[in-house]
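The complex appears here without one of its protein chains, the remainder shown in place.
Chain naming follows the written order as A and B, and within any one chain the residues start at number 1.
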Amino acid sequence: MNNTDVLIALEAIRQLKARYLRFVDTKQWDGFQALFCDDATMDISDDVPDLILTGSQVIRDAVSHSLAECLSVHQGFMPELDILSPTEARGLWAMQDKLQWTRDCGNGIRDLDGWGHYHETYRKVGDEWRIQTLKLTRLRLDAVRW
Amino acid sequence: MNNTDVLIALEAIRQLKARYLRFVDTKQWDGFQALFCDDATMDISDDVPDLILTGSQVIRDAVSHSLAECLSVHQGFMPELDILSPTEARGLWAMQDKLQWTRDCGNGIRDLDGWGHYHETYRKVGDEWRIQTLKLTRLRLDAVRW
Partner (left out) sequence: MNNTDVLIALEAIRQLKARYLRFVDTKQWDGFQALFCDDATMDISDDVPDLILTGSQVIRDAVSHSLAECLSVHQGFMPELDILSPTEARGLWAMQDKLQWTRDCGNGIRDLDGWGHYHETYRKVGDEWRIQTLKLTRLRLDAVRW
């Protein structure tokens, strides 16, 4: 790949992640699911022990369910992206999320403010870059209980 | 436009939005006004019902007045930009603002923390990209009263 091809791929992956964050917070779940490879994995075991989701449908169902009664804001910053080949890339993003539940959903938490990093890989499927793997690690997590 | 021209335009629009946020928070109102097309519109009806400002001078006067006794921080994240032609573009940004008034300006609010999205269009005027339309939508708005 020449430099211009790499720069175009970087921009495509930045926009992929932008849509990921926007679709989560505006609860556009069809659009959200379509950002992932069919066999994608999401590892949020740093938040919930052993929780690794496999498959874009499973990821969509789990994330949409967990946020069904939650006002969420997810922010991404400062991507460190590597284009590994015309169809493979990896990336690291700083992140912050701010969640507020509208009722007690059983875990006793009303507000959750978190900071950390997304560690991701991407694959190009046809003309579109998609998320292949996502792992969230935390720097800090503040909870306010009901 | 070839790929390099598109990438240069994307960078110019990212810097335009960076200056917009920095000029607001450092109260550089001449510079702020110059970022808009003369006939620009700013739609903040999601914050204040029916409030749509028309014209760069009107936008400058209204924003500078509303923040005159306010310590403001405005943040932008995760642009999704489309270059539509050599002189037209549109963009969507995640945003957060954090406002603290130094005295009660009549609305009873001391602190306002907001999260949402900027929906924008841009036009190239001579060599410079400017904001043609800006609409702010909110995910969440937290107010603390005096």
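Throughout what follows, a residue touches a chain if its C-beta (ideal position, glycine included) is under 8 Å from a C-beta of that chain, and two chains touch if they have at least 3 such contacts.
Just so you know, these numbers come straight off a predicted model, no measurement behind them.
Trainee: For chain A, enumerate the residues touching the unshown chain of the complex.
Mentor: Touching the missing chain: residues 3-4, 7, 10, 77-81, 92, 94, 96, 115, 117, 139-140.
Trainee: Residue by residue, what part of chain B touches the chain that was omitted?
Mentor: Against the left-out chain, chain B lists 4, 7-8, 11, 14-15, 17-19, 21-22, 25-26, 71-73, 75-77, 98, 100.
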